[in-house]
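Excluded from the complex is one protein chain; the other protein chains are retained at their positions.
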Amino acid sequence: MKFEKMLKGGLAAVMAMSLVACSGSSDSSAPAADTSTGSDTTETTVAAAGAFKLGGSGPLTGGASVYGQAVKNAAELAVEEINAKGGVQFEFVMEDDEHDTEKAVNAYAALKDWGMQVSLLTVTSAPGAAVAPLYKEDSTFALTPSGSSLAIIYADLINLADPYGNVFQMCFTDPNQGVASADYLSTHTNLGSKVAIIYKNDDNYSTGIYEKFVNEAADKGLEVVYAGTFAGEDNDFNVQLSQAQANGADILFLPIYYQPASTILKQAKDMDYAPTFFGVDGMDGILAMEGFDTSLAEGVYLLTPFSADASDDLTKNFVSNYQNNYGDTPNQFAADAYDCVYAIAQALEASGATADMSAAEINDLLVEQFTSMTFNGLTGTDVTWNTNGEVSKAPKAVIIENGVYVGVED
Amino acid sequence: MAFLSYLINGLSLGSVYAIIALGYTMVYGIAKMLNFAHGDIMMVGAFVAFFALNSFGLPVVVSVILSMLATTCLGVVIERLAYKPLRQASSLSVLITAIGVSYFLQNGAQLLWSSSTKVFPSIIASGSLRLFGGALSISYLTLVTITACIAVMVCLTLFINKTKTGMAMRACSEDKGAATLMGINVNRIISITFAIGSGIAALAAVLLCATYPTLSPTLGSMPGIKAFTAAVFGGIGSIPGAFLGGLMLGVIEILAKAYVSTQLSDAIVFAVLIIVLLIKPTGLLGKKLSEKV
Partner (left out) sequence: MKNKKSFVGNLFSRTYRSRTISFLIIIVGYILIELLLKTGNLSSMFQSLLVPVTCYIVAALGLNLNVGVSGELNLGQAGFMSLGAFMGICVSGALSSAIPNGLIRLVIAIVLGALIASVLGFVIGVPVLKLQGDYLAIVTLAFGEIIKSLINNMYVGIDPNGFQFSFVENKLSLAPGGKMLISGPMGATGTNRIATFSVGVVLILIALVIVYNLIYSRSGRAIQACRDNRIAAESVGIHVANTKMLAFVVSAGLAGAAGALYGLNYSTLIPAKFDFNLSILILVYVVLGGLGNMTGTIISTIVLVLLPELLRGLQDYRMLIYAVILIVMMILSNNEKVKNLLSLLHQKLSFGKTKEAEANE
C-alpha cells in the first residue's frame, strides 16, 4: 500500500518538475506565442518595433466573463484602429483574472513578466483594488475602463485620502452615480416620490451606489420606502418586488447590471407592478440582449454616459465595427475600454513618450498628461481627470421608448 | 393574503429545485455518485431549447423534446467517457471527475455560445389566475411549473416501481453484485439512469428559464447546489424525498426573504437544513440503512 502511494507521489513529482521545466522555457516565448495566435484570429497583430506594451486583466472565463470579453474585444478593436493609423503603436495582451483578487495579482505578475508598460488595470472592482497598490509600487500607469470602486484609486477609503496617483478611472466612481441619481430624481418629482431600491449586496459597484444614494436621498427630500438585496446568481425577485409594491413605491431604483434587471422587469410585469424603473450605467446593454422582449423595458430611465443607439459618427462607427468583428452589440464596458485605449494613445502622443522607455518613465509622463488633458470619446466630451485619478464627465438621462434610447431634455 | 402569495412563490421556486433534485437523487440512488455536473447538463439543455425556440422558431413542444434528446445523449456520453472508467474507483474520485466535467461544460458553453447573456423567450402566456376577488393571483407559469413537477415525479415513481427496467434499477441500488448475479447488466442500467436523469434536467432547464429567463454558461451552478441540498434535505436517493425537499427549500427561502431579511436568506435556509438533519439524520424521507459489521 505504502509503495503505491509513494509511487503516485513520485509520478506527481515528475509531472510537477516537467511542468516547471516547461514553464521556464515558455516564459520567454509567451509573448511570441500570443502574437502568433493573434494574427490567426482578428486579435492584436502588431509586434513591430516601437510598439508600447499595453496590458490588462479581466474575467475572460466564469460568471463575469461577459464584462471581460467586452473590454477585451473593444480594446483590441481600438488597438487595431490606432495601429492602422500609424503614429503610436500598441501591442496588447489581456490576461484572465476570473473576477478574483488572487488571480488578478497572478495576472498582473504575468503581465509584468511580459514587459507591460501601460495598463488597463482590471475590468472589475475587487480585483482592481487588489492590484492597484502593486501598480503604485512598480510605478506603472493604469487606466481602468470599468473598475468603478473608490478602493481602486484611494488607499485610505474612510477619509478618501492617499490616492495612488497613477491609477485612473474611465468610468464614474460608484458614489458619483449615486449622487447623480439622487439629484435627478429629486429634481424630477413628476417621476414619483417614494423610492424602492433593489441592489446586489455582494457587489462593490451596486452597494457603492446604493449607500451613497441613500445618504443623498435623505438630504434631498426623497423618501426611500424599501431596500431589498440579492446576491450571487439569485434570480427570484418576487419577494423584493412584492414588498416594494406593498410599501407604495412609485420609483424602483436599480443600481445593478442589466441581466438581473431584465429578470426584475419581467417579474414586475407578471405581477402587474409598474413603477418608474430607474437604472444607472450598468443597465445599459439591456436592449441588446439576445431574445429580450424590449417592450418590457418601455419607459425605463437610465443615467448613462454611453448609448449604442446614439447617432454621432464616432458611436455609429464603433458599434458597426464591433458588431462586424464580434457579433454582439457593444455595451458600456466595451465603450469605456475603447475610450481608454484612445485616451492612452492621445496622452502618449502628446507626451512624446517612446516605446523604449521604461514603464516608470512612461508612468510619469502619462500622469502629467492625464491630469492636464481633455479627451473626447464615446462616453463623454471634454472629459478630464483630477490628480486623484477620478474622471469628470456628465452622465446623460435617457428613457427607453419603442425599444430605443431617447435623450431626456432637462 | 400576502403570506399565501409568498407561499405560492415559494412552491413555484421549490418545484424548479425539486425537478432538478429528482435527477440528482436518481443518479445517486443507482450509481452512488454525486453528479456535480448535473446543473451544467441542465445549462446545456437550456441553451439547446433557447436556440431551437429563438433561432429556428420551432414550436415549444418540439424544442423541449429536442433539448431533452440533446441532454440525454450528453448524459450518456459523459457517463461513458468520464465516469465509466471509474466504476471501481472511490466515490471521491468520481466526485472530482464530475467537477472536472462541470468545468468543462461551463467553459465549453462559453466558447461555443459566448458569455453574453441571452434571454429565454416566454413560452407560457403571461397572466394569472385570480382568486378571492383578485386579492391573490397565481401566474399560469407557476401553475404549469408545479403541475409539471408533480407529473415528472409521478411518472418516475411509476417507472421505477412498475417496469422491469425500474425493478432492475432498484436491484442495482440495493446491491450491485447481487443484481449482476441475477442477470442484470449493471452498466446498462447505470447508463439508462444517466439518460433519464439528464433528460429530466432539460425539462427542468426549460421550466427554470421560463421563470427566470436569463441564460448564461454558469446558470446551472447555483440551482445545482440548491438542488443537491434539496435532495439531501429530503433524503438522498428517495424520489418523493427530492420532491418534498425541493418544495420545502423553495418555501423556506422565499419566506426567509419576505419575513426576515433578503441579506440573510441563504444563511437561514442552510440553518434550517442543519436543524432538520440533526433531528432526522437521513433527511426527511431517507431510509435508515442497517450497518453491516
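Here the chain labels run A and B in written order, and each chain numbers its own residues starting at 1.
The definition used in the following text is that a contact is a pair of C-beta atoms (placed from the backbone, for glycine too) under 8 Å apart; a residue touches a chain by one contact, two chains touch by 3 or more.
Source: prediction; values computed, not measured.
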item: Sole contact to the chain not displayed, among B:2, B:62, B:167 or B:271; value: B:271
item: Which residue of A:191, A:231, A:355 or A:373 touches the chain not shown here; value: A:231
item: Option from A:54, A:78 or A:129 whose C-beta touches the chain left out; value: A:129
item: Residue touching the undisplayed chain, where the options are B:73, B:89 or B:167; value: B:89
item: Hidden partner interface residues of chain A, rising order; value: 2-13, 15-16, 19-20, 22-23, 26-27, 30, 33-34, 37, 60-62, 95-96, 100-102, 105-110, 112-113, 126-127, 129-130, 132-133, 149, 151, 155-158, 201-204, 207-208, 211, 231-232
item: Residues of chain B (touch criterion as defined above) contacting the omitted chain; value: 28, 34, 36, 82, 85-86, 88-90, 92-93, 95-97, 99-104, 106-108, 110-111, 225, 228-229, 232, 236, 261, 263-264, 266-267, 270-271, 273-274, 277-278, 281-283, 286, 291, 293
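Going forward, only the chains that are shown with their structure count from here on.
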item: Chain B contact footprint on chain A (complex, rising order); value: 61-63, 65-66, 69-70, 201, 228-236, 238-240, 242-243, 246, 258-260, 262-263, 266, 269-272, 289-293, 327-328
item: Partner chain A, residues of chain B touching it in the complex; value: 2, 5-6, 9, 13, 50, 54, 106-107, 110, 114-122, 126, 128, 137, 139, 141, 211-219, 221-222, 253-254, 257-258, 262-263, 266
